[in-house]
Structures are given as C-alpha cells and as structure tokens.
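Quick notes on the structure that follows.
Apart from one protein chain that is not included, each protein chain of the complex appears where it belongs.
Up next is chain A:
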C-alpha cells in the first residue's frame, strides 16, 4: 500500500506573522478546546518618547488618531539605576504590591506587559481594575505593551513548559527586546538610554534574567533604593514573604481546604453547602451560614471549624456529626479579652485555640449538656473550603500591647485590631510601629496560612489620630464601602453649562415639550430643618365637585441626568446619598442636588408631578402623571408646618391646602393600618451639633409630629401609584421594591421570650395579625415596653429590597411592612438611584420620552438592583455608625444615670438598651463584681426563664429579660476597636 504523508501545516507556519495558541477551558464539568489565532505585527510602538522610529511609524487607531506616547524621555533614576529606568513588573508584583505601586512617590514609567495584565485579570479582577485605572490616568505613565502581538516578543510555549515558565520567559524576552530597541533608538543621539528593570520576586526568574543580561531586582531591593522606603516597605504584601521560611515554621494548625472540584461535586450532590459566612457580633468564635437547603442558618463553632473563613467570604461547609451539634452560644465572647497575651512575632508553632479559648468552649459545652432545655441542639458545620474571599480594606488600630518597646526602630510584627469586631486580628509587619500607635490605619489582608492562627496583612495608609473627626469619618466611610471621593471631571462636565444661573426656560423652548405648567399652583415643601436637597413638594386644592385635587411634585432629576453619561454611571455606582451626622456624601453633584433639582421655595423648577383627584374620604378617583414646572411657595420644616397648621389665625389658601393634606393623610394612614401595615420602631436619636464646628453637644430622641406622617403618607401613595403605572407599562422590567414576609421561625425566640416573661403572645401569621398583636404587647407600668418589643420585632424581619419585576411572581411583589401589593421608590431621585430609574420608566410610560435600552434589559436592571440594595444597606449602617460615634463624643466626660431595658440575656452578661440615647451596650457579669476585680461573680443562668442570678460578692441580684434597670452611662475608649463607646454600668 503506497502512502504519502503531507507535512503538518503548523510546522510550516514558522516566521510568518501568524501564530496560534491552543488551550483547554475546563469548568463545571465541561471542557472546551480553545484555539486562538494571533496575527503578529511589527508596528506596535514601544511608546517611549525617546524612540523616534516608533513615533514616526505609529499607526493611528480606529478613530484616526495616534495615541500619545506615554513613557518619559527622562525617567527618574534610583541609586542603582542612575541613568533612569523603565520598570517591567511581573504578575506577582502587581498581585501583592498594588498599594505601593499606586503610591504617589514612586513607580513612574512602568511598562505593563499584556501577558502580565491578562494573568492579573484571571487572578484578581479588583486588582486588574486598579491597574487599568492606573494605565488610563496619564500621571503615573503606565503603558500597556502588547507583547503577545509584537512579532519579536511573541513567545511560543516550549514542549513541557508550564504556563508560568512560559510567561516568565515572555517577560524576559520583552525586557531584552525593549533594551535592544531603546539602545538602537538613542544611538547617535545625546539621549541617555534608560535601563529596563525587570521586577520580580521569583528567584528562578531573577537568576535567569541575570544570566541573560537583563537588569532585574526583587521588590525589596528596589524599594530600598527609594526615598521613603520605610513607609513603602510596610505596604508590601506579607504574602511575598519568604515562602520557604513560613513552610518550615512547622505544624499546620488548620485543616487543609478541599479541592475546588471536590467542593463542586459535594455542593451539587448536596453533601456540602455553600453560602456566605457570617460571624456573630456577640461571639467571635461563632459563625453562621445561611444555605438554601436549611431554613435556619447552620452554626460554625470554634476556630478550627471556622477554618480561616473571614466575615463575608463565600465558603463551603460540611455538617458535623450529630454528637457535635450544639445550642447557639449563650455567652458574650470578645476576641480582645481572651487573647490579650498573644505574641504577634511567631517563630514557634502556635496552637489553634489558646488555653483560655478552649476553657470558654468547654464551659459552654457543659452548659448545653447540663440544661438540655430550650429545644434541641442546632446542627453545626465546619468550613471545608473557600470559594471566594471577600476581603477588603479593613480599618483599625495597632494593638499597643503587641508592639515591643525594645525594638523601636527596625521591623516588627504587630497586631491590628479591626473596628469591625467580626474580623479577626490581623498580623502586620511594620517598620514604623511607634508612629502608627494611636492612629487609625487601613490594612489589607494578604493571606491566611494553615500555619498561622491569624491572617497576615500589610499596611495601606494612615487616616490620622484615633478619635479625630476626620479619621473616624473616613474610617467609617471605608468600612461601609461608601464612595466619598470628589466627583471626577467627566461627571462635572455633564452638568448644565449655565451652572447656578440655570432657569426654567421660556414656554417656547423645546424643553417645554410635553411639560405642563403648574407654576400657578400653591405648592410648598415640608422637610427636616436645614434640608437642602428638597426632593418633594405638595399641594392640595378643593375641586368644584367637592373632591380635592392633591399633587405630589418630585424634583425632575432625570431632566439633568441622562442615561449612559458619566454622571449617570457615577450615580449608579454610588446608588444613594449617605447621611452622616455632620456630613452628606452626595449621589449627585451639589449643583444638581441642592440647587437645580432641589425644589427650593420662590424659584421655578422642573418637576415630575403626580396629581390625584380624591374624595373627602381619601378615596382616589383618578390619577395622572406629568412632567411639569412648578414654583414652590414656601419650604417648611416639620415643626414650622405644624405650627402653621395649628395656628387658627392662619387662613390663607396655602395653609388651608396644608390642612386638607393633613386631613387626607390621616384617613390614608388609617386605611393603611386597617390593611395591616406595620408601625415599627427603630431607635432614632438626633445629635445636636454646634453650628460652627459641628461638634456634638447633645443627644435627643427624634420627635415625631403629625406633619411627618403627612409627608410620609403622600409619598407612600405616590410611590404606590407610580409602581402600578410602571408595572403596567413594563411588566418585565419595572424597578420595584418589595419586602418579603419574614419566615415564622424568625420570630420563634421573641415569641417564646414574650410568652415566658410577660405571658404575651405574638401572632405572626400575617402582617395584620402581627400589627394587632404588637398593639397588645403593652405593659401598663412601662410605656416604653411596647417600643422595645417593636424594636425587637423589627430585627426579626427581612430587609426590603429593590428588584426587577420580571424576576418575581406578582404575589411576591408585596411589601410586608406597608401592606401594599406593589411598591417602588419614586419620591427621592436626588438621593436614591432607584427613584431615578423609576422616573425614567414613568416618563416612558406616559410617552414623554423614549426609554433607554438599558432600562429594558432585565439583566442590566438586576445588576443595578443588586448594587443599590448593597449601597442602601451600607448607607444605613454608615449612618447608624456615625450617630453612634457622635453619641459617644457628645457624652464624652459626662456621667448620666438613665433607665435601661434588658433586651438580651447571656450566661455571662446582658445587653441593655438605653432609650434616651437610642443605644445598646453589653454589661458583662465580671463587671458586676462588688468585691474587687479579682472576684469572679457566681452566676446561675436559666435559659428557659431568661433569668440570670448573680452573686456580686456582697449581695445576690436577679436579672430577667425585658426588665427595667438603672444604668450609669459613661464613655470609654474601647480597647479592642479604638472607638469611643458607651460604657454601661448597672446601678444596684
């Protein structure tokens, strides 16, 4: 049989401008062979301003323009590279040293190789985005060189070569090419040729580079040659520490994680469970995880079972055998008090659980066995692997006891105590320990090895003195991931060019198309005192048929904020305005928020109006929506409005309109209550600040006036009407807000507590039943008791969320708290992005304008909803934390005796709520000792009756849940978090 064989095509393709890459993409049990063809070019510029040929031959991009060259002709030098240098870092440098690379004082003229950029994208998207931001801004002179597309620098993978080795080789080849290329470019000119410096921490790679004659050094050597090397060295990630030394350090403390594929199989098969890991705020050794297959969260107890998971990580857990199931902890455990004496410098192996921790756990185990009461032990689980770390920057302060006095200079390892108690201590190495003491600092976690009890991180920057207002505010914003940087120029460019001089145009202007003129209506706004961003205004007028015309006018933000502009993108990202006690972080630039959109009195403004015709019984006859122009007659504060309404002498039309509004709002409210709307309470206080310095002077609980609920009722009504309209127009993509009915299990604890302590029963089968039974939860002796129960009930509920109508079935739209079938947010577009979306959808629904495609896409809307839900929650947390901080500041140095209520009871302490300050705090049994600090009070804890008997050394006291006690409120700086916190002391 005669045969002949043709040579394979691939081999004949050497040295043509063409190459192909073949690799396999394997995930979720699929495996795809991917073939990428590369067309190699010779005209990709080096982008150095030194290079004349590249400058001359640069090919214009698709827009016909040549990109300006990035790298400086006279780059900075260091002590080693006197002629100046361009840096070529490898992927690991970007992975672990991004903080230092972003630093202003160094790292200019950097060549980012395409291969490095791609590898970084695969390994960490956030870091990739940060690097992208660096390359996009001109000031650091970062240039992305597409080495994979340039013929001379394209590297073929050798047989048997790993991808990493191949990439390292590609970096070296690119360095060598740059060097040759620039030498050619400067030969014959007077310019000095800068050195191409490869930065890497891979010893093998460095050795090879040296052998090939490429200038190179590791990051430490390089940084040492820079000016402020102490600060910069601290910012290098601990993950780059000598790997071998760490591995040699001995014993593995934590179990190894399962492989990804094993976890995937387990999760799919239902033997393992995946969810977000949450740490209890009361007990740092107790975590919980909500998984779809169980109604209640699984408990994860002890360091070993938590297995290096950090608050917020996406983890996979496995159930523990039944004999290891436990009741949730009845103890308050704080890391600080237990592990005070840990040594941050760890050269000797450590035990995972310290002696004290173990003792605390054993105590607890005894208790669970002793009292097998209050129901069954809960299933517990252990973490077997981490799907995704959710590490961010953490703010905290250095534990003073962990710094060593003897080593004031030089490097030492210290503990950072994060502000968030759920985050473990972080071990950082620093050369500036003495300067960092007493400062708020930002750190990043780099790694958590099996050998180390605590995670290892690195210093990022210092915010300033602990307790200084600036540092604390910034710390708070960082902790809650609030975007607080000033608006970038691109956003400000979207503002109207007239600036503050913008006026409602003449009627002939095209901007009037489709707009109605309501400037003659007697409209006013009612807001909290000092409000600048006035979203809403109202009016009411009698109609000839005896009905009323009621109008709610909302700032027409979408007239100024058009979709797909930088301003819109920024607002989407921010999601909401964040209100702190002394500061407001705006969602939209000031010019819009407090002037052009704000419905200020006496000036004409564009608005989006909802006008109802209502019967005197507050039944709606008709509703219409219009873009309009209005002129607010007056801006009242709640108090002013109340006074004006109550003043019998005020008989002008505006006041009469307000009285009508008040009358109707009361009827609306009654209707809502009849339907089962909940009247929930959350502790709200107001911090009075001095007007000049905004230093806090006093704390007051917020007063609720009738006018508060007047505004609230009409806003609710407007929101509901708009929700109906946009859902009708866009059944799949309407932006709505829902509040899920809480599962009955959420209330179990509270129901039992009320039953045992007060013989009250709480019915939770519907919101109506809950509302009614909450009304019955009264203690005639104690008017505040009802509020306390409401606060506790609120905590059992789910949080309301934005969603896109296509993702839920209609019955799921329900807003549980408001007892409304459908709901959205429409009335505050200046401060909430959801309202902006609702405005655009409503404008399209009334055919005022055409809808932007992005509001037609379910996927895009879902992404928007997800983001604003998170932002919304964070904004609330940040606001609360700010109040908490200011309450602490206001009480500084004062001692107040106040009433408190026991809202939770543990075997070793209690949580007390102080209504007058709206704060809650823990009192530990240890602090109840009256026989000196060494006396450990004897306690008798009854988990069934929710009582705790304490022998203080002098007498015996009995404490029970919901009881009213006298407490002394002082302030103290909490050692563990460095926050000024309220200290409560039981007065006996």
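Basically, contacts are C-beta pairs under 8 Å (C-beta built on N, C-alpha and C of every residue); 3 or more make two chains touch, one makes a residue touch a chain; residues count from 1.
We adopt the following convention: contacts and distances are computed from a predicted model.
*Asks:* Have a look at "UBC core domain-containing protein", "tRNA splicing endonuclease subunit", "RING finger protein nhl-1 isoform X1" or "Ribosomal RNA-processing protein 42" and point out the UniProt protein name belonging to the hidden chain.
*Replies:* Options "UBC core domain-containing protein", "tRNA splicing endonuclease subunit", "RING finger protein nhl-1 isoform X1" or "Ribosomal RNA-processing protein 42" narrow down to "Ribosomal RNA-processing protein 42" for the missing chain.
*Asks:* Quick one: say which of A:207, A:260 or A:769 touches the chain that got left out.
*Replies:* A:260
*Asks:* Please identify which residue in A:23, A:39 or A:810 touches the non-displayed chain.
*Replies:* The one listed residue touching the chain not shown is A:23.
*Asks:* Applying the definition given at the start, please give the residues of chain A touching the unseen chain.
*Replies:* Here the touching residues of chain A are 1-6, 8-10, 20, 22-31, 33-35, 157, 159-160, 162-163, 259-262, 264-265, 268.
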